[in-house]
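Note that one protein chain is taken out, while the other chains of the complex remain in position.
A, B and C are the chain letters, set down in written order, and residue numbers restart from 1 in every chain.
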Amino acid sequence: MSFNTFGKIFRFTTWGESHGPAIGCVVDGCPPNISIKEQDIQIELDKRKPGQSKFTTQRKEDDKVHILSGVFEGKTTGTPISLIIYNKDMKSRDYESIKNKFRPGHADFTYYKKYGIRDYRGGGRQSARETASRVAAGAIAKKVLEKKLGKKFKVIGAVTQLGILGCNIKNWNDNFIRKNPLFCPDRSIIKLWEKYLLSIRKAGSSCGAVIEVRAKGVPVGLGAPIYSKLDMDLSSAMMSINAVKGVNIGSGMNSAKLTGEQNSDEIFKKGKRTNFKSNNAGGILGGISSGQEIIVSFAVKPTSSILTSRKTIDKFGKNTSISVKGRHDPCVGIRAVPIGEAMMNCVLLDHFLMNSAQCKS
Amino acid sequence: MSFNTFGKIFRFTTWGESHGPAIGCVVDGCPPNISIKEQDIQIELDKRKPGQSKFTTQRKEDDKVHILSGVFEGKTTGTPISLIIYNKDMKSRDYESIKNKFRPGHADFTYYKKYGIRDYRGGGRQSARETASRVAAGAIAKKVLEKKLGKKFKVIGAVTQLGILGCNIKNWNDNFIRKNPLFCPDRSIIKLWEKYLLSIRKAGSSCGAVIEVRAKGVPVGLGAPIYSKLDMDLSSAMMSINAVKGVNIGSGMNSAKLTGEQNSDEIFKKGKRTNFKSNNAGGILGGISSGQEIIVSFAVKPTSSILTSRKTIDKFGKNTSISVKGRHDPCVGIRAVPIGEAMMNCVLLDHFLMNSAQCKS
Amino acid sequence: MSFNTFGKIFRFTTWGESHGPAIGCVVDGCPPNISIKEQDIQIELDKRKPGQSKFTTQRKEDDKVHILSGVFEGKTTGTPISLIIYNKDMKSRDYESIKNKFRPGHADFTYYKKYGIRDYRGGGRQSARETASRVAAGAIAKKVLEKKLGKKFKVIGAVTQLGILGCNIKNWNDNFIRKNPLFCPDRSIIKLWEKYLLSIRKAGSSCGAVIEVRAKGVPVGLGAPIYSKLDMDLSSAMMSINAVKGVNIGSGMNSAKLTGEQNSDEIFKKGKRTNFKSNNAGGILGGISSGQEIIVSFAVKPTSSILTSRKTIDKFGKNTSISVKGRHDPCVGIRAVPIGEAMMNCVLLDHFLMNSAQCKS
Partner (left out) sequence: MSFNTFGKIFRFTTWGESHGPAIGCVVDGCPPNISIKEQDIQIELDKRKPGQSKFTTQRKEDDKVHILSGVFEGKTTGTPISLIIYNKDMKSRDYESIKNKFRPGHADFTYYKKYGIRDYRGGGRQSARETASRVAAGAIAKKVLEKKLGKKFKVIGAVTQLGILGCNIKNWNDNFIRKNPLFCPDRSIIKLWEKYLLSIRKAGSSCGAVIEVRAKGVPVGLGAPIYSKLDMDLSSAMMSINAVKGVNIGSGMNSAKLTGEQNSDEIFKKGKRTNFKSNNAGGILGGISSGQEIIVSFAVKPTSSILTSRKTIDKFGKNTSISVKGRHDPCVGIRAVPIGEAMMNCVLLDHFLMNSAQCKS
């Protein structure tokens, strides 16, 4: 059982509330002798950091990470790596007016009903601020995988749908993703997306998004039968991210519409290499990686904190209404890109290590 | 770590290959003093049983379950319940011709690459026959939940999309689902579906499906923060089913297209009851059940075993082709309905027990 | 959480009551491509089998094991191995007279109080019959370790104290252990032990024992920091065996009486080999194997079922007394030798596999 721990061998345990003194995580099961610097983690955290463009919340979250243990003279020792990020720019007063109300679409109601108590400031533990810890853990997983799998290994995510606007997936461009604040993979659509998002923002409204995360250079054989399938763990990883409501592997929900002929990814040998004619499977067959690119996508619902007044109840059971001011992302999905990448890295490393344990000969 | 075990407190471990002497599971963590008869389990297994209509494989699988332990004088004792189903009607010869080939869309290739050995008969461990064990475990979970939660509790699943054909979800009718072999919830579409599926079958082709599973009468508070979210575990449960490629909670992937106003399920009090104006959340907020109906849907890809010849390779790395004869379902998704129900029951019971451990006062 | 499962990567789940139709276990996480025959397991089970000499119970337990899954054409496939042993020679009537009474020293009272129900026949789930499953799982672990570690690897256990009679540990002789029904390692004491035990038996009394299990040929590095220490898991393994009340690693409880000088096992290099002048540590330093022989010992309390009448209460809360007839071992500790060996094999394999996952480079 692990309420706040993710993973089996490479495991991280996160802690902290958005308006407490700090948040952080303990990363356990990291192999020894991996070079890790705070800067390696900081780079990933900075991708997630808000306040970087007009498209995200203007809250300043410095998200400066500190390594407290597990690294000696620049290298991991095989012992737990404790990471801490002190909280700053916390405006708890923003939340005074809503402390007794349950924001629709948020976990306020369910946390209170379950525990009989909740830290209402900024969502407390339910705040997406927790995901900074995931990104930090993911940065470590990435370093390990890059050492173990070499340069061919790469994880990259993008927003492939912004509200009602899709993009042309064939235009996917890794370099472009890294250069625009919407993590859009398709240069041809970016202007339209920006316009759309600004209008959403201006209206005090919000929209959802679809994020796709791809992993190249993953060897055949990661995953395990039945209840430790790679796709099962990836689905679990993505669904654990705040506001995620749907997960696809490869063709995903769309595979229901295909025929057996369309869906079967034919296999052929070209020289020594095994190839597949298509990748409806998203790189996973029977829960085990096939050597193809791993492709996972997930939907993030629109930010629940909006300006428009919504009906709700308070903790005394009275009907009331709520309108959330404060500084919120018009589309939380955008900042989910580095989080999805982090979770992909963590799951892949976990299964990579597990594979060593299962099949050592 | 648990390659073949599902669950945290209420746990089941499955074992067995499609063409071995038997399959079965060990159910651990079941509360004591619950009345369980073999017949309670048999009823659920019979829903999944093939050969019951012209729409499923004509293999006969009797699936007669035996209780070997954990039940004394008709009641559970709190000790592990071992269930066994002997395999019958196994035609291993059917598989001789393909023993060295990797069927596209199946796990043949990945299992062989991972383990260096595989039981090729009927897919061996990767066979969907394993799901009979889940249905058996789910039958036990159902009995426990019915005792703990009373008559208002009910889990029911249906096929809501058959290949390219959807249905009108507003016509959902529990009784009708139980009466048609396609688990179709919408009486108005059934004729069309039957016609469509027969044509698929006749062509030796196959199609995918979407299954939706609903749970009524679930109390507020099931689920746990961050990495034991109820939706995370449900997603994990459904993705672990053979051939599932996508999972939605409530509005799921579609929530990406909604605005914050459309998506927020407004809350209001009517008398003593807490109500929600809509259920985009699928009954889960912040990973914790809200008291609304829990709604999960998932996509099952088309059966990979089709008549049309497909390119593939064999275990010696040679290019070849394959055409799968044998007796296969034109749409494996149909038989996934009782499996989805079973997984829903297991996850709900697991979280119900976990909730007692977390919040006992 | 795992009420009936032992292990982390190499895991086994046991099930079954002494007077149910069968007992068995599911072994998960076993590496692929290991040759396993039913006979390999049977050999180990036969060591534990009662009724083999006048020193153990005269119940006949055939303990014939069957492999139901996970082995294909004589080799493991990496999928779960299900083992079953049908129960025979069950005289349930023996237990009718005591069905409402709690036998002192047994788990009757606590099981009933915890669960509100219990299978009273032969102790039900609390019966030491469960340990047959462990021996079976241990036989598989042994096969894997022998393949991975080679001929230098060997686990052997012995009774080193029988009631009030110790033995001279310096006379330890592997071959002699295998040849006497008391698993006594010291030829010079065996006659005395036999005489003593027969007198205990004749009196309808019972005595305790100390069992020592040794493992040679274990590589340096098995174990993990802090909460997966090798000695922690060995202690846990042995304490899980019925009637075990104390566990020692190396000098164990006696180490309290040593000075730092006496206790420190000095290290020196002789050629390429690292040597230790003594082995107070029992082959484990900081929870990690040092390459020395692993030495674990544990105490088994005297059989609780004795002829002499003892005071007790019944399930209605009335004072009463009990005298257990039936066919019982005068010293259950003797049959704990193969069980201790099995648990040692399982823990070592588990840590061997874990080590691959932790430190793969």
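Keep this in mind: a residue touches a chain if its C-beta (ideal position, glycine included) is under 8 Å from a C-beta of that chain, and two chains touch if they have at least 3 such contacts.
Please read these numbers as outputs of a predicted model, since none were measured by experiment.
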Identified contact with the non-displayed chain, of A:82, A:254 or A:321: A:82
Residue touching the undisplayed chain, where the options are C:285, C:334 or C:349: C:285
Hidden partner chain, residues of subunit B it touches: 1, 9, 29, 31-33, 78-79, 148, 225, 353-354, 356-361
Residue ranges of subunit C at the interface with the undisplayed chain: 1-6, 8-9, 14, 102, 104-107, 109-111, 113-116, 125-126, 130, 161, 163-164, 200, 205-210, 220-221, 223-229, 231-233, 235-236, 239-240, 242, 245-269, 272, 274, 277, 280-282, 284-291, 299-306, 308, 310-313, 317-319, 333, 354-355, 358-359, 361
Positions on subunit A contacted by the hidden chain, ascending: 1-5, 8-9, 11, 13-17, 20-24, 26, 28-29, 32-33, 66, 68-70, 72, 75-82, 84, 114-119, 124-125
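In the analysis below, only the chains that are shown with their structure count from here on.
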Subunit B-subunit C separation of Cα centroids, rounded to whole Å: 39
Inter-centroid spacing, subunit B versus subunit A (mean Cα positions, whole Å): 26
Inter-centroid spacing, subunit C versus subunit A (mean Cα positions, whole Å): 46
Junction residues of subunit B - those touching two or more other chains: 1-5, 8-9, 14, 114-116, 125
